[in-house]
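With one protein chain withheld, the remaining protein chains of the complex are depicted in position.
Up next, subunit A:
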Amino acid sequence: MNFDAEAPAPGERDVDFSAVDKVRLVEALARVLPAGALRYDAEDLRPYECDGLSAYRQLPLIVALPTREEEVVEVLRTCHELGVPVVARGAGTGLSGGALPHAHGVVLSLARFNRILHLDPHARTAVVQPGVRNLAISEAAAPHGLYYAPDPSSQIACTIGGNVAENSGGVHCLKYGLTVHNLLRVRGVTIEGEIVEIGNHGLDAPGYDLLALITGSEGMLAVVTEVTVKLTPKPQLAQCVLAAFDDVIRAGEAVAEIIAAGIIPAGLEMMDQPATAAVEQFVHAGYPLDAKAILLCESDGTPEEVAEEVARVRAVLEAGGATEIRVSRDEAERMRFWAGRKAAFPAAGRISPDYYCMDGTIPRKRLGEMLEAIQAMERKHGLRCINVFHAGDGNLHPLILFDANEPGELARAEDFGAEILELSVALGGTITGEHGVGIEKINQMCSQFSRPEITTFFRVKAAFDPAGLLNPGKAIPTLNRCAEYGRERVSKGHVPYPDIPRF
(Lines give C-alpha, C1' and ligand atoms only; values in the text may rest on other atoms or scores of the structure.)
Protein backbone atom coordinates (compact mmCIF):
# COMPACT_ATOMS: atom_id res chain seq x y z
CA MET A 1 0.00 0.00 0.00
CA ASN A 2 1.30 3.44 -0.88
CA PHE A 3 0.02 5.80 1.75
CA ASP A 4 1.66 8.89 0.29
CA ALA A 5 -0.88 8.74 -2.52
CA GLU A 6 -3.82 8.54 -0.12
CA ALA A 7 -6.53 11.12 -0.65
CA PRO A 8 -7.23 13.45 2.29
CA ALA A 9 -9.82 12.13 4.73
CA PRO A 10 -13.32 13.48 4.05
CA GLY A 11 -13.80 16.83 5.74
CA GLU A 12 -10.09 17.43 6.10
CA ARG A 13 -10.33 20.28 3.63
CA ASP A 14 -12.83 23.12 3.97
CA VAL A 15 -16.07 22.44 2.11
CA ASP A 16 -18.18 25.15 0.49
CA PHE A 17 -21.89 24.64 1.19
CA SER A 18 -23.04 27.95 -0.29
CA ALA A 19 -24.91 26.17 -3.10
CA VAL A 20 -27.55 24.87 -0.66
CA ASP A 21 -30.95 26.02 -1.94
CA LYS A 22 -33.12 27.21 0.97
CA VAL A 23 -36.42 27.11 -0.93
CA ARG A 24 -35.88 23.56 -2.09
CA LEU A 25 -34.78 22.50 1.42
CA VAL A 26 -37.86 24.05 3.07
CA GLU A 27 -40.08 22.21 0.58
CA ALA A 28 -38.35 18.91 1.18
CA LEU A 29 -38.45 19.20 4.99
CA ALA A 30 -42.10 20.35 4.97
CA ARG A 31 -42.92 17.03 3.35
CA VAL A 32 -41.47 15.04 6.28
CA LEU A 33 -42.30 17.26 9.26
CA PRO A 34 -45.70 18.26 10.64
CA ALA A 35 -46.84 21.89 10.57
CA GLY A 36 -45.20 23.91 13.35
CA ALA A 37 -42.01 21.87 13.34
CA LEU A 38 -40.15 24.09 10.91
CA ARG A 39 -38.81 27.63 11.35
CA TYR A 40 -37.24 29.67 8.55
CA ASP A 41 -38.12 33.37 9.04
CA ALA A 42 -35.30 35.47 10.41
CA GLU A 43 -37.13 36.48 13.61
CA ASP A 44 -37.97 32.82 14.36
CA LEU A 45 -34.35 31.79 13.81
CA ARG A 46 -32.91 34.47 16.10
CA PRO A 47 -33.21 32.44 19.35
CA TYR A 48 -30.98 29.78 17.78
CA GLU A 49 -28.17 32.05 16.57
CA CYS A 50 -25.77 31.14 19.39
CA ASP A 51 -25.27 28.89 22.40
CA GLY A 52 -23.65 29.80 25.75
CA LEU A 53 -20.65 31.25 23.86
CA SER A 54 -22.48 34.34 22.67
CA ALA A 55 -19.44 36.02 21.12
CA TYR A 56 -20.09 33.81 18.09
CA ARG A 57 -23.43 34.24 16.32
CA GLN A 58 -24.81 32.85 13.09
CA LEU A 59 -28.34 32.43 11.77
CA PRO A 60 -29.06 29.00 10.24
CA LEU A 61 -31.15 28.56 7.09
CA ILE A 62 -33.76 26.51 8.93
CA VAL A 63 -34.58 25.17 12.38
CA ALA A 64 -36.30 21.76 12.53
CA LEU A 65 -38.14 20.73 15.72
CA PRO A 66 -39.14 17.08 15.36
CA THR A 67 -41.00 15.20 18.10
CA ARG A 68 -40.56 11.62 16.92
CA GLU A 69 -37.52 9.55 16.01
CA GLU A 70 -39.00 8.77 12.56
CA GLU A 71 -38.99 12.51 11.88
CA VAL A 72 -35.33 12.77 12.88
CA VAL A 73 -34.57 9.94 10.46
CA GLU A 74 -36.43 11.73 7.66
CA VAL A 75 -34.77 15.10 8.36
CA LEU A 76 -31.32 13.50 8.29
CA ARG A 77 -32.06 11.48 5.14
CA THR A 78 -33.31 14.61 3.42
CA CYS A 79 -30.26 16.65 4.43
CA HIS A 80 -27.99 13.79 3.37
CA GLU A 81 -29.65 13.60 -0.02
CA LEU A 82 -29.41 17.35 -0.57
CA GLY A 83 -25.90 17.71 0.92
CA VAL A 84 -26.99 20.05 3.73
CA PRO A 85 -25.04 20.51 7.01
CA VAL A 86 -26.94 19.63 10.22
CA VAL A 87 -26.21 21.02 13.69
CA ALA A 88 -27.96 19.17 16.53
CA ARG A 89 -28.97 21.30 19.52
CA GLY A 90 -30.18 20.65 23.05
CA ALA A 91 -30.72 23.55 25.44
CA GLY A 92 -27.95 25.66 23.92
CA THR A 93 -26.06 26.09 27.20
CA GLY A 94 -22.72 24.87 25.79
CA LEU A 95 -19.72 27.14 26.38
CA SER A 96 -17.63 26.39 23.30
CA GLY A 97 -19.97 27.16 20.40
CA GLY A 98 -20.60 23.50 19.58
CA ALA A 99 -24.23 24.30 18.74
CA LEU A 100 -23.39 27.43 16.71
CA PRO A 101 -25.54 27.13 13.55
CA HIS A 102 -24.09 26.63 10.09
CA ALA A 103 -24.90 29.50 7.72
CA HIS A 104 -26.01 27.04 5.01
CA GLY A 105 -27.45 24.40 7.28
CA VAL A 106 -30.26 23.12 9.43
CA VAL A 107 -30.39 23.34 13.22
CA LEU A 108 -31.97 20.10 14.46
CA SER A 109 -33.43 20.91 17.87
CA LEU A 110 -34.10 17.96 20.18
CA ALA A 111 -35.99 20.21 22.64
CA ARG A 112 -39.27 18.38 22.07
CA PHE A 113 -37.75 15.02 23.02
CA ASN A 114 -38.38 15.83 26.66
CA ARG A 115 -39.83 12.68 28.22
CA ILE A 116 -38.38 10.28 30.77
CA LEU A 117 -39.40 7.00 29.14
CA HIS A 118 -38.62 4.55 31.91
CA LEU A 119 -37.06 4.65 35.36
CA ASP A 120 -36.13 1.34 36.96
CA PRO A 121 -35.27 1.93 40.63
CA HIS A 122 -34.37 -1.73 41.20
CA ALA A 123 -31.82 -1.90 38.33
CA ARG A 124 -30.89 1.78 38.95
CA THR A 125 -31.24 2.93 35.34
CA ALA A 126 -33.32 5.51 33.50
CA VAL A 127 -34.16 5.63 29.80
CA VAL A 128 -34.67 9.23 28.77
CA GLN A 129 -35.09 11.29 25.64
CA PRO A 130 -32.20 13.64 24.77
CA GLY A 131 -34.10 16.86 25.55
CA VAL A 132 -34.66 15.92 29.20
CA ARG A 133 -32.83 18.29 31.53
CA ASN A 134 -29.95 16.89 33.59
CA LEU A 135 -31.54 17.93 36.90
CA ALA A 136 -34.95 16.51 35.90
CA ILE A 137 -33.43 13.00 35.93
CA SER A 138 -32.20 13.43 39.50
CA GLU A 139 -35.57 14.89 40.52
CA ALA A 140 -37.41 11.90 39.07
CA ALA A 141 -35.00 9.49 40.79
CA ALA A 142 -35.07 11.27 44.18
CA PRO A 143 -38.13 9.46 45.62
CA HIS A 144 -36.14 6.21 45.22
CA GLY A 145 -33.08 7.55 47.02
CA LEU A 146 -31.18 7.76 43.71
CA TYR A 147 -29.74 10.50 41.51
CA TYR A 148 -27.83 11.03 38.24
CA ALA A 149 -24.27 11.83 39.36
CA PRO A 150 -22.71 14.20 36.75
CA ASP A 151 -23.74 17.72 37.75
CA PRO A 152 -22.47 20.40 35.34
CA SER A 153 -23.09 23.88 36.73
CA SER A 154 -25.78 24.41 34.07
CA GLN A 155 -27.68 21.31 35.24
CA ILE A 156 -30.92 23.18 35.83
CA ALA A 157 -31.12 23.94 32.09
CA CYS A 158 -28.75 21.69 30.13
CA THR A 159 -30.08 18.51 28.51
CA ILE A 160 -28.79 14.96 28.72
CA GLY A 161 -28.37 14.89 24.92
CA GLY A 162 -26.06 17.89 25.17
CA ASN A 163 -24.23 16.23 28.10
CA VAL A 164 -23.57 13.18 25.90
CA ALA A 165 -22.33 15.41 23.09
CA GLU A 166 -19.92 17.25 25.39
CA ASN A 167 -19.06 14.51 27.94
CA SER A 168 -20.02 17.00 30.64
CA GLY A 169 -18.46 16.89 34.10
CA GLY A 170 -19.25 18.86 37.22
CA VAL A 171 -17.87 19.42 40.71
CA HIS A 172 -18.22 15.77 41.79
CA CYS A 173 -16.54 13.97 38.90
CA LEU A 174 -13.30 13.06 40.69
CA LYS A 175 -15.31 10.57 42.73
CA TYR A 176 -18.36 9.91 40.54
CA GLY A 177 -17.01 10.28 37.00
CA LEU A 178 -17.96 12.20 33.88
CA THR A 179 -20.90 11.55 31.57
CA VAL A 180 -18.93 8.75 29.83
CA HIS A 181 -18.74 6.84 33.14
CA ASN A 182 -22.46 7.12 33.82
CA LEU A 183 -24.00 5.97 30.52
CA LEU A 184 -25.07 2.48 29.54
CA ARG A 185 -26.55 3.01 26.13
CA VAL A 186 -27.24 5.63 23.50
CA ARG A 187 -29.67 5.28 20.64
CA GLY A 188 -29.05 7.56 17.72
CA VAL A 189 -29.49 8.20 14.03
CA THR A 190 -26.65 8.55 11.53
CA ILE A 191 -26.65 11.19 8.78
CA GLU A 192 -27.61 8.37 6.42
CA GLY A 193 -30.79 7.82 8.45
CA GLU A 194 -29.69 4.52 10.02
CA ILE A 195 -30.74 3.89 13.61
CA VAL A 196 -27.84 2.68 15.77
CA GLU A 197 -27.95 1.29 19.30
CA ILE A 198 -24.62 1.91 20.98
CA GLY A 199 -23.89 0.26 24.33
CA ASN A 200 -26.22 -2.11 26.08
CA HIS A 201 -28.60 -2.65 28.99
CA GLY A 202 -25.80 -4.59 30.69
CA LEU A 203 -22.48 -3.07 31.82
CA ASP A 204 -20.66 -3.58 28.50
CA ALA A 205 -21.32 -4.20 24.81
CA PRO A 206 -19.72 -6.34 22.09
CA GLY A 207 -17.25 -4.88 19.58
CA TYR A 208 -15.47 -1.53 19.68
CA ASP A 209 -16.37 0.91 22.45
CA LEU A 210 -18.50 3.20 20.31
CA LEU A 211 -20.23 4.51 23.44
CA ALA A 212 -16.95 6.16 24.47
CA LEU A 213 -16.46 7.46 20.96
CA ILE A 214 -19.88 9.09 20.68
CA THR A 215 -19.65 10.61 24.19
CA GLY A 216 -18.01 13.99 23.77
CA SER A 217 -18.19 13.82 19.97
CA GLU A 218 -19.89 17.25 19.82
CA GLY A 219 -22.73 16.18 17.51
CA MET A 220 -20.35 15.14 14.75
CA LEU A 221 -20.97 11.38 14.61
CA ALA A 222 -24.72 10.81 15.07
CA VAL A 223 -27.84 12.48 16.45
CA VAL A 224 -28.86 11.07 19.84
CA THR A 225 -32.55 10.15 20.24
CA GLU A 226 -32.50 8.14 23.48
CA VAL A 227 -30.09 7.73 26.40
CA THR A 228 -29.90 5.09 29.14
CA VAL A 229 -28.14 6.43 32.23
CA LYS A 230 -26.96 4.82 35.45
CA LEU A 231 -28.44 6.11 38.69
CA THR A 232 -26.40 6.30 41.89
CA PRO A 233 -27.59 5.93 45.51
CA LYS A 234 -27.81 9.33 47.18
CA PRO A 235 -25.26 9.67 49.98
CA GLN A 236 -26.91 9.95 53.40
CA LEU A 237 -24.83 12.92 54.38
CA ALA A 238 -22.43 15.46 52.89
CA GLN A 239 -20.12 17.77 54.80
CA CYS A 240 -17.78 20.45 53.49
CA VAL A 241 -14.43 21.58 54.85
CA LEU A 242 -13.33 25.14 54.04
CA ALA A 243 -9.62 25.84 54.40
CA ALA A 244 -7.79 29.15 53.96
CA PHE A 245 -4.16 29.51 52.86
CA ASP A 246 -1.85 32.52 52.81
CA ASP A 247 -0.10 31.21 49.71
CA VAL A 248 -1.60 29.83 46.49
CA ILE A 249 1.22 27.33 45.95
CA ARG A 250 0.70 25.97 49.48
CA ALA A 251 -2.99 25.48 48.72
CA GLY A 252 -2.08 23.56 45.57
CA GLU A 253 0.28 21.36 47.58
CA ALA A 254 -2.46 20.66 50.12
CA VAL A 255 -4.61 19.31 47.28
CA ALA A 256 -1.86 16.83 46.39
CA GLU A 257 -1.43 15.92 50.07
CA ILE A 258 -5.12 15.04 50.42
CA ILE A 259 -4.84 12.71 47.42
CA ALA A 260 -1.56 11.27 48.74
CA ALA A 261 -3.34 10.41 52.00
CA GLY A 262 -5.57 8.08 50.00
CA ILE A 263 -8.64 10.31 50.12
CA ILE A 264 -10.88 10.81 47.08
CA PRO A 265 -13.21 13.61 48.18
CA ALA A 266 -16.65 14.04 46.61
CA GLY A 267 -15.55 17.52 45.55
CA LEU A 268 -12.27 19.45 45.83
CA GLU A 269 -12.38 23.03 44.62
CA MET A 270 -10.03 26.00 44.87
CA MET A 271 -10.50 29.73 44.42
CA ASP A 272 -7.85 32.45 44.39
CA GLN A 273 -8.10 35.72 46.30
CA PRO A 274 -9.54 37.85 43.46
CA ALA A 275 -12.22 35.18 42.86
CA THR A 276 -13.07 35.01 46.56
CA ALA A 277 -13.33 38.80 46.75
CA ALA A 278 -15.56 38.91 43.67
CA VAL A 279 -18.05 36.35 44.97
CA GLU A 280 -18.06 37.51 48.60
CA GLN A 281 -19.55 40.91 47.80
CA PHE A 282 -22.19 39.09 45.76
CA VAL A 283 -23.29 36.14 47.95
CA HIS A 284 -21.81 36.83 51.43
CA ALA A 285 -20.63 33.25 51.89
CA GLY A 286 -18.43 34.36 54.79
CA TYR A 287 -15.16 33.52 53.02
CA PRO A 288 -11.95 34.75 54.67
CA LEU A 289 -11.01 37.71 52.47
CA ASP A 290 -7.38 37.91 53.61
CA ALA A 291 -6.63 34.37 52.33
CA LYS A 292 -4.59 34.09 49.13
CA ALA A 293 -6.57 30.94 48.27
CA ILE A 294 -9.32 28.85 49.75
CA LEU A 295 -10.07 25.18 49.32
CA LEU A 296 -13.49 23.53 49.56
CA CYS A 297 -13.28 19.80 50.25
CA GLU A 298 -16.48 17.77 50.44
CA SER A 299 -16.99 14.34 51.99
CA ASP A 300 -20.11 12.27 51.46
CA GLY A 301 -21.42 8.86 52.52
CA THR A 302 -22.80 7.43 55.73
CA PRO A 303 -22.48 9.61 58.84
CA GLU A 304 -19.67 7.33 60.12
CA GLU A 305 -17.78 7.48 56.81
CA VAL A 306 -18.08 11.25 56.61
CA ALA A 307 -16.89 11.75 60.19
CA GLU A 308 -13.87 9.53 59.54
CA GLU A 309 -12.95 11.24 56.27
CA VAL A 310 -13.46 14.79 57.56
CA ALA A 311 -11.11 14.04 60.46
CA ARG A 312 -8.46 12.79 58.05
CA VAL A 313 -8.90 15.80 55.73
CA ARG A 314 -8.63 18.18 58.67
CA ALA A 315 -5.40 16.53 59.84
CA VAL A 316 -3.86 16.82 56.35
CA LEU A 317 -4.88 20.47 56.01
CA GLU A 318 -3.54 21.37 59.46
CA ALA A 319 -0.23 19.73 58.70
CA GLY A 320 -0.26 21.46 55.31
CA GLY A 321 -0.28 24.94 56.80
CA ALA A 322 -3.91 26.02 56.45
CA THR A 323 -4.41 29.31 58.29
CA GLU A 324 -8.05 28.58 59.05
CA ILE A 325 -10.27 25.48 58.82
CA ARG A 326 -14.04 25.42 59.09
CA VAL A 327 -16.24 22.35 58.87
CA SER A 328 -19.87 22.87 57.85
CA ARG A 329 -22.08 22.25 60.91
CA ASP A 330 -25.32 21.77 59.04
CA GLU A 331 -26.78 21.65 55.54
CA ALA A 332 -27.40 25.42 55.51
CA GLU A 333 -23.74 26.13 56.21
CA ARG A 334 -22.59 23.57 53.64
CA MET A 335 -24.78 25.25 51.02
CA ARG A 336 -23.34 28.63 52.03
CA PHE A 337 -19.76 27.36 51.53
CA TRP A 338 -20.72 26.18 48.06
CA ALA A 339 -22.83 29.23 47.20
CA GLY A 340 -19.71 31.30 46.63
CA ARG A 341 -18.01 28.76 44.40
CA LYS A 342 -21.16 28.23 42.37
CA ALA A 343 -21.62 31.99 41.99
CA ALA A 344 -18.15 32.54 40.51
CA PHE A 345 -19.40 33.01 36.95
CA PRO A 346 -22.26 35.40 37.77
CA ALA A 347 -19.92 37.26 40.15
CA ALA A 348 -17.44 37.74 37.29
CA GLY A 349 -20.36 39.12 35.28
CA ARG A 350 -21.11 41.56 38.10
CA ILE A 351 -17.66 43.03 38.45
CA SER A 352 -16.94 43.16 34.72
CA PRO A 353 -19.11 43.88 31.66
CA ASP A 354 -17.88 40.66 30.01
CA TYR A 355 -15.85 37.62 30.94
CA TYR A 356 -14.28 34.78 29.03
CA CYS A 357 -14.15 31.38 30.72
CA MET A 358 -11.27 29.00 29.97
CA ASP A 359 -11.26 25.24 30.56
CA GLY A 360 -7.73 23.80 30.40
CA THR A 361 -6.70 20.81 32.49
CA ILE A 362 -3.15 20.36 33.77
CA PRO A 363 -1.37 17.90 36.06
CA ARG A 364 -2.11 19.14 39.58
CA LYS A 365 1.57 19.61 40.41
CA ARG A 366 1.91 22.31 37.71
CA LEU A 367 -0.79 24.51 39.30
CA GLY A 368 1.71 26.96 40.81
CA GLU A 369 3.50 27.47 37.51
CA MET A 370 0.21 28.06 35.75
CA LEU A 371 -0.92 30.66 38.29
CA GLU A 372 2.34 32.56 38.06
CA ALA A 373 2.15 32.50 34.28
CA ILE A 374 -1.44 33.79 34.37
CA GLN A 375 -0.30 36.72 36.54
CA ALA A 376 2.32 37.60 33.96
CA MET A 377 -0.29 37.31 31.20
CA GLU A 378 -2.58 39.73 33.06
CA ARG A 379 0.15 42.37 32.83
CA LYS A 380 0.99 41.52 29.21
CA HIS A 381 -2.60 41.72 27.95
CA GLY A 382 -3.69 44.49 30.34
CA LEU A 383 -6.68 42.48 31.58
CA ARG A 384 -7.65 40.99 34.95
CA CYS A 385 -8.27 37.30 35.50
CA ILE A 386 -9.91 35.55 38.45
CA ASN A 387 -9.29 31.85 39.01
CA VAL A 388 -11.55 29.01 40.10
CA PHE A 389 -10.49 25.37 39.75
CA HIS A 390 -11.83 21.88 40.00
CA ALA A 391 -8.56 21.35 41.88
CA GLY A 392 -9.11 17.65 42.51
CA ASP A 393 -8.83 16.86 38.84
CA GLY A 394 -6.63 19.72 37.68
CA ASN A 395 -9.38 21.40 35.64
CA LEU A 396 -8.94 25.20 35.58
CA HIS A 397 -11.58 27.80 34.89
CA PRO A 398 -9.73 31.12 34.69
CA LEU A 399 -12.27 33.90 34.04
CA ILE A 400 -10.73 36.66 31.95
CA LEU A 401 -12.50 39.97 32.59
CA PHE A 402 -12.96 42.43 29.72
CA ASP A 403 -15.32 44.94 28.16
CA ALA A 404 -16.46 44.09 24.63
CA ASN A 405 -17.45 47.74 24.09
CA GLU A 406 -13.83 48.85 24.50
CA PRO A 407 -12.15 48.55 21.09
CA GLY A 408 -9.63 45.70 21.03
CA GLU A 409 -10.51 44.18 24.41
CA LEU A 410 -12.28 41.11 23.02
CA ALA A 411 -9.30 40.36 20.79
CA ARG A 412 -6.93 40.78 23.77
CA ALA A 413 -9.11 38.47 25.89
CA GLU A 414 -9.02 35.87 23.13
CA ASP A 415 -5.24 36.12 22.86
CA PHE A 416 -4.98 35.82 26.65
CA GLY A 417 -7.20 32.72 26.56
CA ALA A 418 -5.25 31.14 23.70
CA GLU A 419 -2.03 31.65 25.66
CA ILE A 420 -3.50 29.88 28.72
CA LEU A 421 -4.62 26.95 26.57
CA GLU A 422 -1.27 26.61 24.87
CA LEU A 423 0.48 26.64 28.24
CA SER A 424 -1.95 23.93 29.41
CA VAL A 425 -0.78 21.72 26.54
CA ALA A 426 2.87 22.57 27.20
CA LEU A 427 2.49 21.61 30.87
CA GLY A 428 1.28 18.16 29.85
CA GLY A 429 -2.42 18.92 29.94
CA THR A 430 -5.24 19.62 27.53
CA ILE A 431 -7.06 22.60 26.04
CA THR A 432 -10.46 21.46 27.28
CA GLY A 433 -11.45 19.45 30.33
CA GLU A 434 -15.21 19.56 30.06
CA HIS A 435 -16.52 22.39 27.87
CA GLY A 436 -15.58 20.93 24.50
CA VAL A 437 -13.66 22.35 21.54
CA GLY A 438 -16.60 23.55 19.45
CA ILE A 439 -15.61 26.61 17.47
CA GLU A 440 -13.94 28.37 20.39
CA LYS A 441 -10.82 26.23 20.82
CA ILE A 442 -10.55 24.80 17.34
CA ASN A 443 -7.31 26.66 16.60
CA GLN A 444 -5.62 25.32 19.73
CA MET A 445 -6.37 21.76 18.54
CA CYS A 446 -3.55 22.43 16.08
CA SER A 447 -1.21 22.90 19.07
CA GLN A 448 -2.35 19.80 20.93
CA PHE A 449 -2.40 17.29 18.06
CA SER A 450 -0.07 16.43 15.20
CA ARG A 451 -1.30 16.43 11.61
CA PRO A 452 -1.57 12.60 11.44
CA GLU A 453 -3.59 12.63 14.68
CA ILE A 454 -5.99 15.22 13.32
CA THR A 455 -6.28 13.23 10.08
CA THR A 456 -7.20 10.20 12.21
CA PHE A 457 -10.00 12.21 13.83
CA PHE A 458 -11.37 13.01 10.36
CA ARG A 459 -11.22 9.33 9.44
CA VAL A 460 -13.10 8.44 12.64
CA LYS A 461 -15.75 10.99 11.74
CA ALA A 462 -16.02 9.58 8.24
CA ALA A 463 -16.70 6.10 9.68
CA PHE A 464 -19.99 7.50 11.01
CA ASP A 465 -20.56 10.41 8.62
CA PRO A 466 -18.81 9.79 5.29
CA ALA A 467 -20.44 12.85 3.72
CA GLY A 468 -19.14 15.16 6.46
CA LEU A 469 -22.50 16.84 7.09
CA LEU A 470 -22.90 16.58 10.88
CA ASN A 471 -21.67 19.80 12.51
CA PRO A 472 -18.95 20.49 9.91
CA GLY A 473 -16.25 22.99 10.84
CA LYS A 474 -16.38 22.23 14.58
CA ALA A 475 -14.04 20.47 17.02
CA ILE A 476 -11.50 19.18 14.48
CA PRO A 477 -9.54 21.81 12.50
CA THR A 478 -9.08 21.48 8.75
CA LEU A 479 -5.64 21.53 7.10
CA ASN A 480 -6.15 25.15 6.03
CA ARG A 481 -7.14 26.32 9.47
CA CYS A 482 -4.02 24.89 11.10
CA ALA A 483 -1.80 26.27 8.34
CA GLU A 484 -3.26 29.75 8.82
CA TYR A 485 -3.12 29.49 12.60
CA GLY A 486 0.53 28.38 12.44
CA ARG A 487 1.44 31.37 10.28
CA GLU A 488 -0.36 33.75 12.63
CA ARG A 489 1.40 32.40 15.75
CA VAL A 490 4.84 32.61 14.15
CA SER A 491 4.20 36.04 12.70
CA LYS A 492 3.57 37.31 16.22
CA GLY A 493 7.25 36.71 16.71
CA HIS A 494 7.56 33.50 18.70
CA VAL A 495 6.76 29.85 18.88
CA PRO A 496 4.90 29.40 22.20
CA TYR A 497 7.05 27.93 25.01
CA PRO A 498 9.86 26.53 22.86
CA ASP A 499 11.89 25.46 25.91
CA ILE A 500 9.26 23.38 27.70
CA PRO A 501 9.55 19.63 27.15
CA ARG A 502 6.49 18.14 25.49
CA PHE A 503 5.13 14.82 26.67
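Rule of thumb we're sticking to: contacts are C-beta pairs under 8 Å (C-beta built on N, C-alpha and C of every residue); 3 or more make two chains touch, one makes a residue touch a chain; residues count from 1.
What we mean here is this: contacts and distances are computed from a predicted model.
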UniProt protein name of the chain not shown, from "Nickel-dependent hydrogenase large subunit", "Anti-sigma-E factor ChrR", "Stage V sporulation protein AC" or "Glycolate oxidase subunit GlcE": "Glycolate oxidase subunit GlcE"
Of A:Glu308, A:Glu372 or A:Asp403, which sits in contact with the chain we cannot see? A:Glu308
Option from A:Gly36, A:Gly262 or A:Pro407 whose C-beta touches the chain left out: A:Gly262
Using the document's definition of touch, tell me which of A:Glu49, A:Glu333 or A:Asp393 contacts the absent chain. A:Asp393
Had the left-out chain been drawn, it would touch subunit A at residues 1-3, 6, 9, 120-125, 144-146, 166-167, 169, 173-174, 177-178, 180-181, 190, 194-198, 200-210, 212-213, 215-217, 221, 233-236, 256-257, 259-260, 262-264, 301-302, 304-305, 307-309, 361-365, 390, 393-395, 428-437, 441, 445, 448-450, 452-454, 456-457, 459-464, 466, 475-476, 503
